[in-house]
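All protein chains but one are shown at their positions in the complex.
Showing chain A:
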Amino acid sequence: MASLITCPHCGVRPKEEFAVRGDASLIRPASSASDAAWHDYVYVRVNPRGRTLEHWHHVAGCRRFLVVERDTVTHEVYSVVDGAAAAREVRR
């Protein structure tokens, strides 16, 4: 796993400071969506080989949720952005 994460607020930090909170590419269905859509959103995960988007919580640092784009094969980290900024980007 990628061992150094560059937090936009705290700088370069070891992975021990973070908690990985899962897939960040999911989009929450509308509240009126079908049970099947909600089931998929809550329970079904892919286990990708390669580039992934994940939520990382900087538990021992700024305590912000970050969106980390990394490669599960090469461990390369492509980008780290604040979760709130990422969410604003999606809404746009």
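Keep this in mind: a contact is a pair of C-beta atoms (placed from the backbone, for glycine too) under 8 Å apart; a residue touches a chain by one contact, two chains touch by 3 or more; residues count from 1.
Convention: contacts and distances are computed from a predicted model.
Visitor: For the complex's missing chain, which UniProt name, "Sarcosine oxidase subunit gamma", "Electron transfer flavoprotein subunit alpha/FixB family protein", "CheR family methyltransferase" or "Phosphate ABC transporter ATP-binding protein"?
Guide: Answer from the record: the omitted chain is "Sarcosine oxidase subunit gamma".
Visitor: Any idea which of A:Ala60, A:Val73 or A:Val90 touches the chain not displayed?
Guide: A:Ala60
Visitor: Residues of chain A in contact with the chain that isn't shown?
Guide: 9-14, 16-17, 59-64, 82
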